[in-house]
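All protein chains but one are shown in place.
Right, subunit A next:
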Amino acid sequence: MESVEALVAHIQGLSGSPDELAQLHGLLKQADGDALRVHSAGLLPFLSHLHPGAHSLGYLYLLDSFVSSSANLRAHAGGDLLVTVADFLTSCSADQIRMAPDKFLNVCRVLKNEVMQLNAPIRGIAPLRAAVRKIQTSSEQLTPLHAEYLMLCLLAKQYKAGLSVLEDDIFEVDQPKDLFLYCYYGAMIYIGLKKFRKALELLHNAVTAPMSSLNAITVEAYKKYVLVSLIQSGQVPSFPKYTSSTAQRNLKNHTQIYVDLSTCYGTGSYSDLETFIQSNAEAFQTDNNFGLVKQVLSSMYKRNIQRLTQTYLTLSLEDIASSVQLNTPKEAEMHVLRMIEDGEIHATINQKDGMVSFNEDPEQYKSSEMVEHIDSSIQRLMALSKKLTSIDQNISCDHAFLMKVQSGRERARFDYDDFDSVPHKYF
């Protein structure tokens, strides 16, 4: 017990300057393991002597060894422990906890498991969001916490909360698995919010990420990719050439009915699609994609109605119903109405004689909002271009890259095309 008290004293004394912290870190590392583990059950009271913000590093070590034992967790299930951990995550000092990231991650994971066990994922959202921000060195970095956080958001159905993390662009990744999960969960959040375009981007990243062997996350991601592509654009784009050969070769074999679905969608016949979906309903349900599949089905109406707007200026509801295979003009009216409300088509319905007039897009690109929007796009792209140029320079100076280029061996691995192929399209 003494050593713990001494340790607490050290923690209290040595939590100031970076030098002191380094010294403390050394001490804590020594104490970690057996010394702390033995006393782990009794550590909780000591935490109250420490301030989570000022003594974050020490607090973290004590907390970690306390929660590492499952007996402790059981003893303190629910209630206070959760509050303690949550408090710590929100108020700890980012500089200190980054000295022991694995401990920090462990604590976060325990928090997540606890809230899951309590069936109250919503309680974990705020602390974990704080934790993500604390451990990130920059907003472009993907941490293992991203995926955990997004999963909690999904379970709690707090999709909007997930956005705060998703809106940052991710460039730095340490573990491929984190990325796959991040993309998959992120896409599901966007799907939940019906932002299919963003969802598609994330799924696209998951499917096209370099990989040497296929993983289950990618397969699931590709299934959703097919469905969301159909909802969004009515067709599934083929794999871009930078997709790993593993994915290109194997994905379709694992997702046969989804490929069939997209072929069936391509024929443009609503009834065919409906029969296909009904006969494969079970498979879609096992994949938990049935909801999306239903959306695919109803997107067929939308697509057909949208096509009509290209062709007709006015069309009676009856004709709309017959040409998109709806049963009654009433249903057609509902669909058209909903699409007008969602801004997907520009039209007016004349209920007196059952006519729909389709209008051109009223956007004139003259409003100040539009100019602002365009301007912000330009700014964003310029920033991106700059970044691209600097990365290009870095790569051209990179020792390893030059070696590879020179020796010409293993070109597939470090092919210049991987870095170069996309921009050429635009310049």
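Just so it is clear, contacts are C-beta pairs under 8 Å (C-beta built on N, C-alpha and C of every residue); 3 or more make two chains touch, one makes a residue touch a chain; residues count from 1.
Throughout what follows, contacts and distances are computed from a predicted model.
Engineer: Refer to UniProt and select, among "Os03g0308000 protein", "Large ribosomal subunit protein bL17m", "PCI domain-containing protein" or "RNA polymerase II transcription factor B subunit 3", the name of the complex member that is left out.
Structural biologist: According to UniProt, the chain not displayed is called "PCI domain-containing protein".
Engineer: Decide which residue listed in A:5, A:174 or A:260 touches the omitted chain of the complex.
Structural biologist: Checking the options A:5, A:174 or A:260, the one contacting the hidden chain is A:174.
Engineer: May I ask which residue of A:209, A:277, A:332 or A:345 touches the chain that does not appear here?
Structural biologist: A:209
Engineer: Out of A:127, A:144 or A:186, point to the residue that touches the absent chain in the complete complex.
Structural biologist: A:144
Engineer: Could you please point out the subunit A residues that touch the chain left off the display?
Structural biologist: Against the missing chain, subunit A presents residues 101-102, 105, 137, 143-144, 169-176, 179, 201, 204-205, 208-210, 242, 307, 310-316, 319, 353, 355, 357-358, 360-361, 363-365, 373-374, 377-378, 380-381, 384, 387-388, 391, 395, 400, 413-414, 418-419, 421-423, 425-426.
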